[in-house]
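Heads up, one of the protein chains got dropped from this complex, but the rest are sitting where they should.
Per-chain residue numbering starts at 1, and chain names A, B, C, D and E are given in the order in which the chains are listed.
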Amino acid sequence: MEYDNRHNTRRKKRVVIKLSGSIFSQGASRDSIKKYAEMLFDISNSVQPIVITGGGEIARHYINLARNLGSDEANLDVMGIEVSRLNARLLIAALGDEAYSPVPKNLEEISIAVASSKIVIVGGLHPGQSTNATSALIAETSKASSFVNATDVDGIYDSDPNANSNARLFREITVNECIEILKVESTMAGRYDLMDIIALKVIERSKIPTRVVLSDIDNIRDAVEGKDIGTKIVTIKKQS
Amino acid sequence: MEYDNRHNTRRKKRVVIKLSGSIFSQGASRDSIKKYAEMLFDISNSVQPIVITGGGEIARHYINLARNLGSDEANLDVMGIEVSRLNARLLIAALGDEAYSPVPKNLEEISIAVASSKIVIVGGLHPGQSTNATSALIAETSKASSFVNATDVDGIYDSDPNANSNARLFREITVNECIEILKVESTMAGRYDLMDIIALKVIERSKIPTRVVLSDIDNIRDAVEGKDIGTKIVTIKKQS
Amino acid sequence: MEYDNRHNTRRKKRVVIKLSGSIFSQGASRDSIKKYAEMLFDISNSVQPIVITGGGEIARHYINLARNLGSDEANLDVMGIEVSRLNARLLIAALGDEAYSPVPKNLEEISIAVASSKIVIVGGLHPGQSTNATSALIAETSKASSFVNATDVDGIYDSDPNANSNARLFREITVNECIEILKVESTMAGRYDLMDIIALKVIERSKIPTRVVLSDIDNIRDAVEGKDIGTKIVTIKKQS
Amino acid sequence: MEYDNRHNTRRKKRVVIKLSGSIFSQGASRDSIKKYAEMLFDISNSVQPIVITGGGEIARHYINLARNLGSDEANLDVMGIEVSRLNARLLIAALGDEAYSPVPKNLEEISIAVASSKIVIVGGLHPGQSTNATSALIAETSKASSFVNATDVDGIYDSDPNANSNARLFREITVNECIEILKVESTMAGRYDLMDIIALKVIERSKIPTRVVLSDIDNIRDAVEGKDIGTKIVTIKKQS
Amino acid sequence: MEYDNRHNTRRKKRVVIKLSGSIFSQGASRDSIKKYAEMLFDISNSVQPIVITGGGEIARHYINLARNLGSDEANLDVMGIEVSRLNARLLIAALGDEAYSPVPKNLEEISIAVASSKIVIVGGLHPGQSTNATSALIAETSKASSFVNATDVDGIYDSDPNANSNARLFREITVNECIEILKVESTMAGRYDLMDIIALKVIERSKIPTRVVLSDIDNIRDAVEGKDIGTKIVTIKKQS
Partner (left out) sequence: MEYDNRHNTRRKKRVVIKLSGSIFSQGASRDSIKKYAEMLFDISNSVQPIVITGGGEIARHYINLARNLGSDEANLDVMGIEVSRLNARLLIAALGDEAYSPVPKNLEEISIAVASSKIVIVGGLHPGQSTNATSALIAETSKASSFVNATDVDGIYDSDPNANSNARLFREITVNECIEILKVESTMAGRYDLMDIIALKVIERSKIPTRVVLSDIDNIRDAVEGKDIGTKIVTIKKQS
């Protein structure tokens, strides 16, 4: 259909960025959050950023307390999601009219938000789904050109870099290689390890160009611009 | 109409209890929250408790950050409400099936929740309304027999007890006397000082028996049972 | 952040206008409402109007009946809000595509409506909150440049102008002076007197330029254009 | 399936009653509404009443004004629905805890409300649907045993009783005979004449025992008890 | 009011198109749906299409099963509506960013969707209302310039063209003539025959130019362009 091409020229490309909840923790300063907002504003000149914020330390406070009080696990997920949305509100406050307000709460609201052409800031969506998996789904449904996952490490290693000084950073890796590593390294994984397999499966089924980088303003800007930083996840077998 | 009297015998009396957000702060322990849950369970044998939780320290964390990032004040209120609802979820987790789940978000949902006969736990409702005022409105709309406001002081004084060692605690006070004190003491008031006048106006227009007590499990239980503790707010001129 | 300034040039200024419910009473004619719509359309060439409609006579009809039937007061507030929204629908009908449709029901929906750049018409929002207080909150959350309160008197007097022929109209008054007057004149106040203190507190905390004028098309247009009409409420001590 | 029969013994029969909006008009008194509430309370000892309130005079005020202001017809329907819901709130206020609160707004909410075993009070539901048709749909979906339509005339006549002194009241009539009369008498019909054909079609497809009576407390009580009053609408050809 | 004319020049005309559910049946191919999408995209250069999709064969599968299982008729309507919305999703998928997403579910959501200037795709809205009647209501509320009803016959005949080889196709017919035919031909009508009288009444009250054509891409395009095809329904007595 002819209009397919016109789409690409008519609207900005979209980039999905997953931000770690650690940015918004109890010790977070106004200045550090403002810098993230400025970076998002800068890149919004060339692409439309869709940002998913994590829950971080305050989410863990509520989750730990509620688990000890006898909450079921699904309810804990909801509490983590609510905190991630509070974090999203902080970024929206910093971006003012540049950001879509309010925080979208499901894929339908996200598609309305994305249509506004504003910067879209989202927290988690559903219990039982990691923010990684949620981010990949949002990249899929908004037809994003790329997915930048800003984490606490500078990419994907073949073994735990903290435990193994010889651990090697991948510059490029396939989805299947990622899954293999997750299987072996499962013991060191966080709560949502396997959910990340969901994220990988979504990346694969929709062939979303993905990059894992250390959470840092310059890194994210570089990754959005396609620079070779962190680890690139590819869905087709890379050339060795 | 005849059924008016039958109501009173058919269902338990309802008591609205406002709990300070300080119970749920970063330092909160599982045990302290569990004790509040046990107290609520105990009194639910004779009355139906409807509890409004405050936001506390974590609310202040988000509000301060967002204000510094340029958020409008109404949005700050929303953030405080979201945190108070997370606190409500902690109590619901501790109460299990005894509590109504999920957290009601407006007066309509509260009236559905109250009809379930379970213990109802609510956070804040609307921006621009203190949890005190919200609690009084909920007492009004649920036709509660009494409203217990558990705060950080042990009642209402004629002047600031921290600044004035001669400050006198009222055992009983009229709504109008409260308003007079609020006018004089306005300089020392917190953020929502005048919102508390709303609470007082609601108490007056619906003649809700109200008691202000120091937040403590025994005090709340005593106040629910009608014991003479803290400060009683009356709507008709007391006998001197 | 650089984008702050660009906002101001990129979008029209916003003006919040509170309209008395008396405009929409049983005796209201099509022509009188149409004139208000035309005025709003005119000023929408230079600013984005956000209008809050009151409930008026029909609201009082329902409130009186329901109170006599035993309704709680919070429910009465809801009924007043529903009537104010019917009034909002009348203005929306008169404005056609110039107005945002449907009537927004909370601050989140208002922020979506305001982003449409259309004329936004809202009724009341929450029980326990006067339309004055609601209007001030909306001015705050939409970052309006000014708030025009169109009432049944031509401004704020130092005493009741109906009772006292020497009553003096303020051309300018501070928030604190307003509060002092409200205290003294409280006996003559309507149902929501103290709620108006909430409005004043919101005006103060967000420093919203506010003007109280007699409800009349020319007056409102003049006030929107910043002409010296009615009473101006200032948040900084005026120069005497 | 065996449980089908047990249903009928386990729960009260349900009766759908359509009340004319004229009961709630500007001239309505507290006492007249209270009497309807008392009647509903009385019959709730033996059946579960589900009541649909009309809009009446105030609905017409808004509809006329909005139509003159250029509103589309569907929006006029919405305004009529909103007024009918305000009328529903008056009855709910008069019934207190006997009534389900809040007013259900669609068939899903009605089915939750009906499950509460309380008296359910509903206004209109959808634009483009008369309250008669809505009432028939609600009777259908709630599996009501009968539908009592309390109107401004004492039953169905073979011609206009105001114009024709020989007009004959039917004691019993089939759905098809009703449709024939509606065709001939269409010139004198109100706004929703043909929507009443929808009501008739629903009555027919679900074989709902229906009676049209003059709106009066005794008449409604009699009709609910199955007494021979007003006009009975039957779906099978009556014996002549 | 002056802005009325400016509206007409400022925005595209809107055309409401009712599509038969048969397009989306079990045997439907990707290619046939894609052609409808391409046609909608083409005409969206000159008008804004608002499309209502029917339920078709899969709706009938669910309705028949549920009726046999004892479902009430109103619930069957809801199931038909849900299937029609699935069909709407197929068209939205085929149109990509050209279509408003998600599927609007009531008149309020439709008015938000229409304001986006995108192609709007809707299924059914309310139980008890045919998609024909719903389409007419949407044409009314969106102030559409015309309503094209794409059906399984090539227009309106004076008798059943399948049974009567002399059946004559109307090129133009009045609403009242349609109603007369529906009365006579009622025995052959489908489930919603009388609902179509609702559609006709809405067409009449809002004088919506309407055309009934055989469902086919060229026919629809011709009808949108105002070519003389199928049967034109007029609200004023045609000249004979």
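Please note the rule applied: a residue touches a chain if its C-beta (ideal position, glycine included) is under 8 Å from a C-beta of that chain, and two chains touch if they have at least 3 such contacts.
Everything numeric in this text was worked out from a predicted model, so none of it was measured.
Although it is not drawn here, the omitted chain touches the following shown chains in the complete assembly: A, B, D, E. Interface note for the absent chain: among B:Arg14, B:Lys34, B:Arg85 or B:His126, the touching residue is B:Lys34. Screening E:Leu69, E:Ala163 or E:Ile236 for touch with the missing chain picks out E:Leu69.
Touching the chain that is not shown, out of E:Glu82, E:Glu108 or E:Asp158: E:Glu82 (per the contact rule at the top). Touching the chain that is not shown, out of B:Glu57, B:Glu98 or B:Asp158: B:Glu98 (per the contact rule at the top).
Take chain E: the residues that touch the chain left off the picture are 24, 26, 28, 30, 33-34, 37, 58, 61-62, 65-66, 68-71, 75, 78-79, 82-83, 85-86, 89-90, 93-94, 96.
Although one chain is not drawn, its touching partners on chain D can still be listed: residues 1-4, 7, 11, 108, 111-112, 115. Think of the hidden chain as still there; on chain B it touches residues 34, 37-38, 41, 94, 96-98, 101-102, 116.
The rule we apply is simple: only the chains that are shown with their structure count from here on.
Any chain that touches chain B and also touches chain E is listed here: A, C, D.
Remark: chain A and chain E have CA centroids separated by 42 Å (rounded to whole angstrom).
Spacing of chain A relative to chain D, judged by their CA centroids, is 54 angstrom.
The set of chain A residues touching two or more other chains comprises 34, 37, 94, 96. Taken as a graph of touching chains, this assembly fits none of the simple shapes: it is neither a line, a ring, a star nor a complete graph. Pairs of chains in mutual contact: A-B, A-C, A-E, B-C, B-D, C-D, C-E, D-E.
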